[in-house]
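A single protein chain has been omitted from the complex, and every remaining protein chain is retained in its original position.
Naming follows writing order (A, B, C and D), and every chain is counted from residue 1.
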Amino acid sequence: MGILEVKDVNKRFGGLKALTDVTLSVAENSVHAIIGPNGAGKSTLLNCLVGKLIPDTGSVMFDGQSVLGRKPYEINQMGISRVFQTPEIFGDLTVMENMMIPLFARRDGVFRLHAIESVESERELRERAEAMLADVNMLEKRNMHSASMSRGDKRRLEMAMCLVQEPRLLLLDEPTAGMARADTNNTIDLLREIKAKRDITMAIIEHDMHVVFSLADRITVLAQGTPLVEDTPENIKGHPKVQEAYLGEHA
Amino acid sequence: MLGLGKRDLTLFAVVAVLALFAPFILNPFPTDSGLAQFNAGYPDLMQRFVIFGILAIGFNILFGLTGYLSFGHAAFLGVGSYSAVWMFKLLSMNVIPAILLSMVMAGLFAVVIGYVSLRRSGIYFSILTLAFAQMSYNLAYSVLTPITNGETGLQITLDDPRILGVSATADGGIPVTNLFGLEMRSFETVAMGPWEFQFSIGYYIAAVIMLISFYVAIRIFRSPFGMMLRAIKSNQNRLYYTGLNARPYTLAAFVISGMYAGLAGGLLACMDPLAGAERMQWTASGEVVLMTILGGAGTLIGPVLGAGFIKYFENIFSKINDQVVHGWVSFLPDGLEDLVVGLIHPFVGKGWHLTLGLLFMLIVIFLPGGLVEGGQRIRNAVSNRRNRNADAAEAQAASQQPPAE
Amino acid sequence: MDAIILQILNGLDKGSAYALIALGLTLIFGTLGVVNFAHGALFMIGAFCAVTLNRLLNLSHQVVDETRTDFLGNPLKVDVPYVQDLFGESAGAAIIDWSVPLAILFSIPVMIAIGVIMERGLIKHFYRRPHADQILVTFGLAIVLQEIIKQVYGANPIPTPAPDAFTGSFDFGVLLGFDPNAIIYPYWRLVYFAFAALIIGAVFAFLQFTTFGMVVRAGMADRETVGLLGINIDRRFTIMFGLAAAVAGLAGVMYAPINSPNYHMGMDFLVLSFVVVVVGGMGSLPGAVLAGFLLGILESFASMNEIKSILPGIDQIIIYLVAIVILLTRPRGLMGRKGVMED
Amino acid sequence: FTNEPTGGSVTLGFNVPQTGPYADEGADELRAYELAVEHLNGGGDGGMLNTFSSKALEGNGILGKKVEYVTGDTQTKSDAARASAKSMIEKDGAVMITGGSSSGVAVAVQGLCQEAGVIFMAGLTHSNDTTGKDKKANGFRHFFDAYMSGAALAPVLAKQYGEDRKAYHLTADYTWGWTQEESIKAATEALGWETVETVKTPLAQTDFSSYIAPVLNSGADVLILNHYGGNMVNSLTNAVQFGLREKQVNGRNFEIVVPLFSRLMARGAGENIKGILGSTNWHWSLSDEGSKAFVKSFGTKYGFPPSQAAHTCYVQTLLYADAVQRAGSFDPCAVVEALEGGDSSLPGISSPANKGYLFDGLGNGQTLYRSADHQCFKDVLVVRGKENPTSEFDLLEVVEVTPVSQVWYEPDHPMFAGGSLGSCNPGA
């Protein structure tokens, strides 16, 4: 029984069947990669997990509780964080402030009006944010206006914002797309390190096979909205159907 | 100190000093000079400066931080005023209960209007707030006349009950708004040479309340709550996936700023116990928006400057008539004098709107950050010059020093 | 029954005014995303085009009439318009009589010029500025335009009658089999309705059957990218502005006989037209027109005594009430597009 | 007392609408004020100072002090008007405030002046409340009121249109509109008219079609428009557009009545005003000596005849100056006493309230400033839109001058009950 159980999920957009009977189980403390051709429904699946979309049918259980019908912020409070395919950050805020918001969110849970306290007094939170920034090599950029960073940096920031919440399940939608090789490698190391340090489950969507094969414990291949195969990385690499539909000659 | 950072503390101190010495600062011209027309240091206008300052500070908490542009804030101003006047009519002429009631009532209104309007964002939100305010205004002007006294505005009269006070003073007059006996409207005129300065109780009470409001606003801006509000403005989507429901925060900001508006409305009534329906009209809401943008939305001091700017023009420029202009330029030869008066004429007196409109345009074109940006540019220019001087001095000093090696 | 038909007629007519004003506004506000507080002023200037033409046609020289005296007891000077000298008395009088329809021709170039100058000189710099800045600058502009008109024409309303042929009213009731006088309707309002329909149709056709509308929409959503595709979006925005100004102006010209133009008539319509555009849904032309008619008809019904006696004051708030209900039940107004000014 | 003039001059505050719909009216008021100041200081031809029955003023200012003035903008909003008046009192030291072009503003500013301890000489305000439930000891009104309009108009209406008419009222939905409707309704019903329907129209309304369309069908044969200013222009224009005046109802011509006329606004209605009956406080075509003198000096200075607003404002200034002169002091309480006048009374009216300050020569014949409520009583003009105007100013013709005895009412008349003057307040 995995920490995340997706059962028979279907999702249509008008005439288009984006997801058809998707069933998926992610084991606790594993890294589960979801790969597949463009438009296979990977991001759609993720959207169903975080409450952005509601599946037409099927169930999604996280840690024994259904996430369906919950608001995105409630789902996040259950311990699911998500990194988006195009970076979603607070562009008007500095990097450090970007880091503080997720920490406040964790501390306050529901609404709390701390209008008169000052941010400066939140020493403990600041330290955690700085430690996380150091982990993603962004400490020296902490006072930068986040909108004016290059895209690779935005991605790293977003990842740091998710990680600092210490989620139990981290969903990553192409986390290294557009990242320089060096940073991609750093990211792989970082994710490994985090996994080693604490209990965390990750579901990752990636087109960069280097990342997938370095991280994943299991891989699901999605094609045209249905899981094609699910297996270990080694087996996937050699799988002829995957070769043909997805990896192409460069695998 | 006071839980403020150094820069904020300086800002606060500057504002406090300005507020304290406003009667001097706003009266720079001797009473009998031609320029005395530009003096703004009389109680009513000074009170307006600080009261509309409060209104704009509050509005900025909503708009400057969350980006939600309410076009119905005047409704809270009006509710505040009506509540305060009713308090004067029913309870007593002491301003404390009046102010409290106006904040509470405005807060309640804000909860209802905010709860409904915040279901939408962007322009849809603006129009919802506008619709609520316009409904309030239209009803206050007509159907609700028993409560609001319609067109004339709610006034205190000799036959109000005033349970804790007197209906009429001993000499048959209407009692005066006061703070435990300190009359709001009483003021002291101090003459110093050709200058005259007026110190009014009402102004100082309003100024102290403004300083408190300003202080609270600084704290809100610098707090986690304020940061959260800025995050809402920046990217609500991200906020949702970060585990925060934006709605309670925006609603809180809306209610806080509504209560600021209620406070301002209440204070207006304390200074001059009349509440007119026009206070709720969309033009009044628009005025708050203009004040805030003009001064610099999202900055701490900007809205106060913007409020002062608009109120100054409304009260000073509208009073400059041809006779006054003639007075200024009477030293010119006759033909020239008429020409100059003719040139100035369209922009003053009944043309004060024209000047205001032109200034709106000029400021927003040349100072995209509002008046605050103007201030910053001046400061930069000054400090650049100073730096340059300092640099020059340093270079000179260095050239006089023989190199060590 | 006749009362209801009457109010529907009224509503259609009111609605056509709202729709026409909202149409112009939605071209700038709904489509270009510029919060244009000067739109009311454009409408007002349109009406003053009619006034101006009327004045121009009435340019006169004075003839002294010794038989009569003026208020100070001096011999009365009687104005004789030059057109009467030029075309003879009756033809001249007819030309003056027809000044409002003639003003349509006069106003189109004037309004387009105003729109283009306004866009090139001012608004151009504000597309990428925050909406708040747009509000400030266009509001300032509105005040300035208004004050200029006030300095020239004064604050009082200026009567600008329709041609004699269109004064008076038409008895619909008789057509439909009701008693005479049951449903009467002024000719000029029928003209206004037809005119509005014509303009609305023309604008729709222009935007629907050309790529212009699509390009402008795209340009508003992402100027940069549209530029990358070789499209000079600035020029199209300018054209759009000229078009919107012309629509606003025409709405104003034709409105002049209905209510005598005054310098603040634009402000009176401003809030209402914003409400109409938003209720119709941002970015939707049909939405704006539909909302205009809907609110016009509802407003007419709310002014019926039968309804007012049940809900006193309902006619004061009906528009706002309906706006609130619609915006709460339909997130983007009647037919709004996603993402247009939602943040 | 507040703002006692100490130097060689005295400052008056002219608080008129300079922006907004009544700006032209305000401008005309301001012209009249400037003219009055000129005359008080001995300039010009002296205008109505020459015809005024009181000869206290000598053309050397007031009590020998040169008259100066400040102006302000009421914006026709009670808030703004009060702010403007306050600045005149606090900053400029005005001892008297005058002006205004609407009742809301008049009542609000009157209240302020009472509290601040200066005299308020109302400008154009027509609501019964100004000297009714909202009357103040420091406030005075020369202009007539809605009751008088009704009382003056009703007999003329009955005479012209018959005594069994059915009236339909459209009324601006705010205080002035209501008192106007109440007054005219009472007056016409007393003569046998029937009121078919009274409909309130929103203040912000610009298009009255939906209110006018049902009129013909209601069985009414007279439409009474209790509107003023822009409302009046628009509703009248709309009514004429709907062809109401060409219709026959109950076998008679359909008629429209506008109880309160203003020439300035009538101009906005253009042709539509022709033949419409209404009432007015004063009109420049009057041929008494006072009116002639005023029209002459105003017309010579500005090139066109004065409006009724200008007239009332001019007269109020003179009356104030005269009162100060007679009282020998600027003290508001002394001025109030001088304006309340003592025991002179209008001839031909037997009423204990017929007491106050009686004067003549200011354009409306013998006029009483009644001490009981500070309201002027004088003849009221019933006018009609002129069919063949000779100029853009010649829009109205006087149909009848209703004698003051017909428009007289007691101070405790129900339409005016509820307030009290209180005592005069000299301020600090």
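In the analysis below, contacts are C-beta pairs under 8 Å (C-beta built on N, C-alpha and C of every residue); 3 or more make two chains touch, one makes a residue touch a chain.
We take it that contacts and distances are computed from a predicted model.
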item: Candidate names "Iron complex transport system permease protein", "Amino acid/amide ABC transporter ATP-binding protein 2, HAAT family", "1,2-phenylacetyl-CoA epoxidase subunit A" or "Multicomponent Na+:H+ antiporter subunit F"; UniProt protein name, chain not shown; value: "Amino acid/amide ABC transporter ATP-binding protein 2, HAAT family"
item: Partner chains on view for the chain not depicted; value: A, C
item: Which of C:39, C:150, C:264 or C:337 contacts the chain that the document leaves out; value: C:337
item: Contact set of chain C toward the excluded chain (per top definition); value: 211, 214-215, 217-218, 221-222, 224-233, 283, 337-340
item: In chain A, positions touching the absent partner; value: 13, 16, 35-40, 42-44, 85-86, 148-153, 174, 177-185, 207, 209, 245-251
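The rule is short, and it goes like this: only the chains that are shown with their structure count from here on.
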Touch-connected components when chain B is not counted: A | C, D
item: Chain occupying the most central position, where position means C-alpha average; value: B
item: Interchain centroid distance [CA atoms averaged], chain A/chain C, Å; value: 53
item: Gap in Å, rounded to a whole number, between the CA centres of chain D and chain A; value: 76
item: For chain B, residues contacting two or more additional chains; value: 138, 141-143, 353
item: Chain A residues counted as touching two or more neighbouring chains; value: none
item: Pairs of chains found to touch, sorted by chain label; value: A-B, B-C, B-D, C-D
item: Touching residues on chain C, where the partner in the complex is chain D; value: 2-3, 6-7, 9-11, 13-14, 17, 68, 70-72, 76, 150, 154-161, 167-169, 181-182, 184-186, 188-189, 257-260, 262, 264-265, 268-269, 299-300, 303-305, 308, 313, 315-316
item: Chain B contact footprint on chain A (complex, rising order); value: 50, 71-73, 76-77, 81-82, 84, 88-93, 97, 100-102, 104-106, 108-111, 113-120, 122, 161, 165
item: Chain B residues touching chain A - in the complex, by the definition given at the top; value: 3, 5, 216, 219-220, 222-228, 230-231, 233-235, 237-245, 248-249, 252, 256
